[in-house]
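Removed from the display is one protein chain of the complex; every other protein chain stays in position.
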Amino acid sequence: MSDAIHLERLHYRAGRNFEIKELDLHVPSGSIYGFLGPNGSGKTTTIRLILGLLRPLSGRITILGLTMPDQYAHILGRVGYVPEQPHLDPTLTVRELIDFQAAFYPRWDRARAEDLVQRFELDGEHLFGRLSKGQKAKLMILLALSQCGDLLVLDEPTDGLDPVVRRDILSALVTYVSERGATIFISSHLVHELERVCDWIAVMDNGRLITEAPMEKLKHGTKRLVVMNAPAELVNPPFRVLTRESANGGGGAGENWVVGDWEPGMTSYFEAVGASVRDVIDLDLEDGFVELLRSFRKGGTGR
Amino acid sequence: MSRVLALVSAASLLAAPLQSQDSLVARERRRADSLLSTWREAQRLADVADSLERARATAGSDTIAVGGLRIIVNPSSLPLREAAERAWPVIDSLYGSAAEDLPRYPYIFRAVDPDSGVRRAVLHVGVELPWDLDLRATSMVLLTTVTPPDFDPALADWLGAALRPALRPQDERAAVFVQLVTAPSEAVRACFLGDIARCQGVLQIGDSTGSLERLYATPAEREALVTGPFGDYFARGATALTLQNCRQHRVDACTALLRSLPPGSLPRPLAPAARMLLVRVALHAGGRDAYRRLVARPSATIGERLSSAAGMDIDSLVARWRNDALAARPKPLTLSWWASFAAIGWTAFFGFCALRSSRWRL
Amino acid sequence: MFHGIDPRSPIPLYAQIAERVRLAIATGTLGSAAPLPSVRQLAAELRINPATVIQAYKDLEAQGFVEIRHGAGTFVRELAPGRRARERSQQAVALVRKLLAEARRSGVSLAELQRALETELGAKTT
Partner (left out) sequence: MIAMFRAVLYTQWKWSRLIVVLGTVAAFAIPLLSLQGAARPDRGALQTQELLGAVQSWGALYPLLATALGLLMAIAAWAADHRGRHIHALTLPIERWRYVLLRFGAGVVLLAAPIAAVFIGSSLAVLTATLPPGLQSYSIALAVRFAFAVFVAYAVFFAVSAGTARTAGIILGLIAAVILVQVVANIANIDLNVFGAAQTVLLLGPGPLAVFTGRWMLIDV
């Protein structure tokens, strides 16, 4: 069980209109795990379930090998959390907040905190309420990193921040990972950022997990094909057909397909069924993500 | 001869009115006598009516006799016998040998159902008791309604209350202590500090002349007395002006006003409890016949009667009274231990509620 | 040396990094025994996953370009003289191949491509 976060058949319902059913999530420890999904897809809810802020109806949650919610105090001691909205008290100054957090975390690294204060150019005597959005985000990251936790759970840490602040935060995160070998669980809908940093990606929509795969497999496994005179029905293809449209104005039987789990050698399959692949176009993570979502919403195959 | 005749006629003329005067006087006397006889007749009739009423009230009810107590009551479930057995020793210890005359003053009770609405014959003699009283309440009734044997008016006036056994002697002594400390009169404070003579003055057991000086010596007291209880009494009429002067701290005006009060209406610095305690101390010191000696000479001054009852001179009696009062400082009404435990308990309880009600998760 | 790394391109990041290092070695900007930036430093600078940098360095070591001394860092190996020339010609071939694929996709015929090359090269040599 080397997973930092292990969710099994998680079931949670909030009111009538939102529900998480049969959620299985495995975050390998030491990885940077991206958690993609449109707004309102249950990302924040999942994070709150992971941190024990919410109690699921059923399902097992194992964080860093400890079961939640029984040992939630120990778990939280080793997890750094940065929420979507600042959750710190605006009437305390930066220095006071740092001292407050320091008292609660056994492995608090005062040197790292001081270093980050310098690097993020934060003014110790400034009231948290009066900090800018970027400074607040930096302070929360600072607090999370200074805890020297084995797992960082970040809920859209760089959302709505200017590139300079984002760059500082990302480099601080990456430095931390390389120094401590910690696991990072980033939920975001800034695909480029995740593409750059993550080595695992999960996509979630409307409370259900669409796919969970290493970045390379997900990114290179999704291709757009220009296929000529393809047969209507395909008999158990080695790849997954996400969407299939007839090319507009391509003349004849040209079709645009988007396929998942694509391996380079699979064009041979088309020759076997008498079709031909005129072109294989690579998709970056964003296009792949959009296609995945679209096919999923049209009721395509789950995984 | 004529002058003599003239004198005689003049005298007779003069005497006529005198005679009529005499006849007037005689007539007046005759009328007074007849009034007196009709008054005695009425008195006799009243006694007869009383005895008839008494006979009617006591008709058909049995009599309980315990020690000197006689209780005439209609048959009921009231535990009168046991109550009498508990009350008699207390009464006997108070009145001592005089308790033997108590049978002359029997209790007359009528046990009634407190809830019933039926109209009952109005009873002019005796007391109606609800028949569901428990033992303690019944003995309490016996103690509080005993008629002190041959209790003369002079003693009653001075005491201000009937002399009956004290239900809670300790509270009475504590009340006296509080009065000695808080009474707004220099004399009382001096008595509290040990001046036995001032104590006697305040207890008003000596001669009653010059009481104003003795009881309300300082100007502040007199002014407080005038502007306080007698404020509106003096406000009307001629005394309004002197009242105004008295308010401007002119002590002579205040003194004049107080002197103008009818005798005996000067408020007493000490409440009846103080004098009651003095009598109890005297009876206690005097032994069994103390009460009899106390009521023996109604014409003597209170001081003499008390000292004869107590069998000691008045100064040492008052000194003993003062010591008793001072020894009875009331227990300070600070936080009792169970209240502190209750407070701690409630604090812990609400602390626990805070835990239960605080948010364990979002 | 590593500017312009594009995470969105289909070529994986570790491949791009390895490419840039080989190019640097080929053009001589990285002399023999020159140190490469540490994993932590490069990852922080490019804001990419340290694992990606490690993989890139491992590939380079497999191809014999660099040598990873544990604890001391990564250094360029001593290359045989011909190796740099061969590396450069491989780079040229890769470039040409990319050019041809691009031409085909945009429908340019081989003849036109050749004429454009001569005019460009001609302009360059005169």
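Each chain carries a letter (A, B and C) given by its place in the written order, and its residues are counted from 1.
To be clear about the criterion, a residue touches a chain if its C-beta (ideal position, glycine included) is under 8 Å from a C-beta of that chain, and two chains touch if they have at least 3 such contacts.
Keep in mind it's a predicted model, so treat the numbers as computed, not measured.
The chain we do not see here touches A, B in the full complex. Touch with the chain omitted from the figure is made, among B:P184, B:G206 or B:G311, by B:P184. Taking the whole complex into account, subunit A touches the unshown chain at residues 51-53, 73-78, 81, 83, 87-92, 96, 99-100, 102-105. Across the interface with the omitted chain, subunit B contributes residues 177-178, 180-186, 188-189, 192-193, 218, 220-221, 224, 329-330, 332-335, 338-340, 342-351, 353-355, 357-362.
Going forward, only the chains that are shown with their structure count from here on.
Work out the mean CA point of subunit A and of subunit B, and you get 95 Å between them. Note on chain placement: the centre of subunit A and the centre of subunit C lie 31 Å apart, centres being C-alpha means. Among the residues of subunit C, none is in touch with two or more other chains.
Residues of subunit A found to touch two or more other chains are absent. Chain contact summary for the complex, subunit A toward subunit B: residues 48, 52-55. Per the touch definition, subunit C reaches subunit A in the complex via residues 7-10, 12-13, 39-40, 43-45, 47-52, 105. Looking at the complex, you find that subunit B touches subunit A at residues 361-362.
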